[in-house]
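Take a look at the structure set out below.
Excluded from the complex is one protein chain; the other protein chains are retained at their positions.
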Amino acid sequence: MIDPLTFAGMLIAAALTLMTYSMLLGDQPVAQTAENILVGATTGYEAWLAIEFIQRAGWAPVATGKTYFVISLILGFMMFFRLHRSTAWLYKYPTAVVLGAGFGVAMRAAIFSQFLDQIRGTILPLTTPDAMTNINNLLMIILTVTATVYFIFSHEFKGPLTGIPRLGRYTLLAAFGAAFGSTIQFRYELVVGRGLFLLRPEIVSYSVFFLILILAALAIGYKTKKITWY
Amino acid sequence: MSENVYKNQLPFAVLFIVGVFVILTYFFQVPPEISAMAGDLTTFGAVIASFGILLGTLALVRYHVVLMYRKKKNWQFSILTMIVLAATLLTGLIGSSRGKDFLWIYNYLNIPINATLYSTTAFFITSAAYRTFKLRTFDSAIMMTVAVLMILSWMTLGNLAFPATIEIGDWILKIPNSAGFRGMTIGVALGLLGIGTRAILGRYREVLTA
Amino acid sequence: MRMSEKKTLMDLIGDIDRRVVFGFLFLALVGPLIISIPLPLPVTGFVKQYHEFLESIPAGAVVGFDVELTGATDPQLGPDLTLVFIQLFRRDVKSVIWCMTAESPVFATNAINNALKTLGEKGATKKYGVDWVELGYIAGTETGLTALMTGIRQVISKDMYGKALDDLPAMKNVNTGKDFYAVIWHSGSAGSVPYGIRQINGRFGTPMLVAVTSNEFPLYVTYLAAGQIRGLIGGARGAAEHETLMKTAGLATAQTSALALGGVVILAMLLLGNISYLDKRRRQRK
Partner (left out) sequence: MQSVKYASPSKYQFGRLGLIVSGRIVGLLSLVLIIAMMLWYMEKGKRGKLPRLRKLAVIDAFPEVVGRATEMGRPVYYLLGEGRMDRPMDMPATVASFAPLQYVAELCAKYDAKLHVPTELAVAYDISYELVRSAYLKAGKIDKFDPTYTVLYVGGYGQTYYVLNSMWRERVAGTFIIGSLYHQAILFAEVGARAGALQIGGTDTTHNIPFLVSACDYGIIGEEIYALSAYLSKDPIPTGQLAGQDIGKILAVILILGGTLLLLAGFDIRRLLTM
């Protein structure tokens, strides 16, 4: 037996799912209602998690002896000086710390995972016993190199050399096509997932009811020109 | 000290010191306390960002209050937003983020709308493909052909009609797809290094509006 | 839009309103879930291998079972999870289930209940503690798993329902990762599979079977080729093939039909758009 609160939640979830899909028709009050609920809920969610995070990662260390964490709280508080124009410039200090720490971590990580590891993965053997593997490896090397060369900014290739960046461009386009085509499957599965939720035996009759209600409301709205049809 | 120094120059000095410190402590053998400090700086960043979220939330509340106060078009929706926002914060205050009520809002308001919104990408991808995938140029023909082959490779009907599509799809994913994205990843890493270097050296003034 | 007199059929199919496209797609993706449309489905080698390994587990053996489903991945992985439990119960294989994601245990319980319901009379003979054990949520991701596989009783002494492990017959000879005949891994997009490969297959050589969401599938094919995992199922498609092998058409088959019809819709739209475009270009050249 499902408890009433959970059941109510599932009904609301079903209604909101259908209301959100109505967004596909264009901007209208039904979709706006769902939008405003989501804006309130996610902003509140993020804000509350932020409060808890400040408590856990900023205040708790101070309380347990790592007193220098008080700096993070002070820096964080300096953000609020933006509320008044004459003190707004104080926000630059905490922002500088965020940027500095972020770029430091990003740069030191990128050189390994996005640069050296990629190079290492492209140095491939061309003399394996399997001929097919050799051809594939050779293709992999050529295509990776041309795709890298495509991005060169400060040199324009001339004459027969234009073929290099052009092949790189084709490689990139093929990669885009592959990503496009294969992503579709996953995105379709998401719709199927929502469909399965709406069709769960305990709520399916309500789903149908909500669907009819929403369609009726929209039909009336469009008919009476209260909602514009683009 | 002139105004320009502490308003515009000192923040860039802070950015430089923090950035260089975080990078150097990673590469050089330093006492564990110091490398721990570099880790703490990242936490500081997250704490500061959390304060930023609170500030942003205040701004959003102010925006909606102004809408409601001036009775702008559709101001009634702002009431809804504010009620849900207040309810979320209140349930958090009462029972923390692991509390039953807070999770109820998360599970039955956030997740369904969010998941549905995510799934609408399926519709938009389809209509975008219909609108833009035309045999206009050689470039668009390549992209479209590869995309169609990929679709056939995951579609059961496509596999039955053309059994080779499964292997072709695998090959495309394995060779041209990885090669293209690998070349791009190398470029992105270098771009990141470039912009990072400029930011840390204070040659990217926009980041601190100077 | 009042200009329709001047428009030819070719113009019309090149300029279909997006809401019509959306409508077709919605029908294609949700319709098969309501009315079952059995479409032919070729079974790939991956799934056959997975199925055959499950069939080869001897009766009475104990398998480990990691379940990492969440609300988002349940539609894709849930059907196969139920299917695997049906297969295990049918073959009288015992299973020990743990989760490294806090919200997952309930999905495991659901799948077991579904499996027992489907098995009918045979299901009624199965008993908790004898045929399956749920250890519940294990914190600490890879470190937690390492500790658990080194000695289950050092990490926890009671199962999810508060019963002492030593009172459960299925746990009698089980304490480390070596004691499982095999480990089955149902991972969402958490990417936890490498933990299992390192900490269970790598340390003890225990064979592993893996089910992942379709977007993660390509990442794990290499492990299969290297023999680190013995069977791999990707998303609803894999589950549908598994259903075909088990001769039970269920949710996964319906989902796969939906995906196939969705593919038909997008290919048809591409075709219409291009026919119209090429026709327009031909006329402009004249």
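Each chain gets a letter, A, B and C, in the order it is written, and its residues are counted from 1.
The working rule: a residue touches a chain if its C-beta (ideal position, glycine included) is under 8 Å from a C-beta of that chain, and two chains touch if they have at least 3 such contacts.
Bear in mind the structure is a predicted one, so any value in this text is a computation, not a measurement.
From the options A:62, A:141, A:167 or A:199, the residue with contact to the chain not on display is A:141.
Within the whole complex, the absent chain has one touching residue among A:43, A:171, A:185 or A:207, and that is A:43. Shown as candidates are B:9, B:96 or B:209; the residue that touches the absent chain is B:209. For the chain missing from the display, the contacting residue among B:6, B:26, B:75 or B:171 is B:26, taking the whole complex into account.
One chain is missing from the display, and on subunit A it is touched by residues 20, 23, 26-27, 31-32, 34-35, 38-47, 50, 79, 82, 88, 91, 94-95, 98-99, 101-127, 141, 144-145, 148-149, 151-156, 172, 176-177, 179-180, 183, 230.
Interface residues of subunit B facing the missing partner chain: 23, 26-29, 42, 45-46, 48-53, 55-57, 59-60, 62-63, 66, 110, 113-114, 117-118, 120-121, 124-125, 127-129, 131-133, 143, 181, 184-188, 190-199, 201, 203-204, 206-209.
The rule we apply is simple: only the chains that are shown with their structure count from here on.
Contacts with subunit A and subunit C are shared by B.
Chain A has the Cα centre that lies closest to the mean of all protein Cα atoms in view. Comparing the CA-atom centres of all chains against that of subunit A, the greatest distance is found for C. Contact tally for A-B versus B-C: the pair with more C-beta pairs in contact is A-B.
Averaged C-alpha coordinates put the centre of subunit A at 23 Å from the centre of subunit C.
The distance from the centre of subunit A to the centre of subunit B, with each centre set as the mean of the Cα atoms, comes to 5 Å. The distance from the centre of subunit B to the centre of subunit C, each centre being the mean of the chain's C-alpha atoms, comes to 28 Å.
Multi-chain contact residues of subunit C (touching two or more other chains): 22, 25-26, 29, 72, 214, 259, 262-263, 266. Touching of two or more other chains is recorded for residues 107, 111, 115, 122-123, 126, 129, 144, 148, 151, 154, 173 of subunit B. Those residues of subunit C lying in contact with subunit A across their complex are 19, 22, 25-26, 29-30, 33-34, 72, 74-76, 213-215, 235-236, 251, 255, 258-259, 262-263, 266.
Within the complex formed with subunit A, the residues of subunit B that make contact are 7-8, 10-12, 14-23, 26-27, 38, 40-55, 57-58, 60, 74, 77-78, 80-89, 92-93, 96-97, 102, 104-123, 125-126, 129, 139, 142-151, 153-154, 169, 171-190, 192-193, 196-197, 199-200, 207-209. Across the interface of their complex, subunit C is touched by residues 107, 111, 115, 122-123, 126-127, 129-131, 133-136, 144, 148, 151-152, 154-160, 163, 166, 173 of subunit B.
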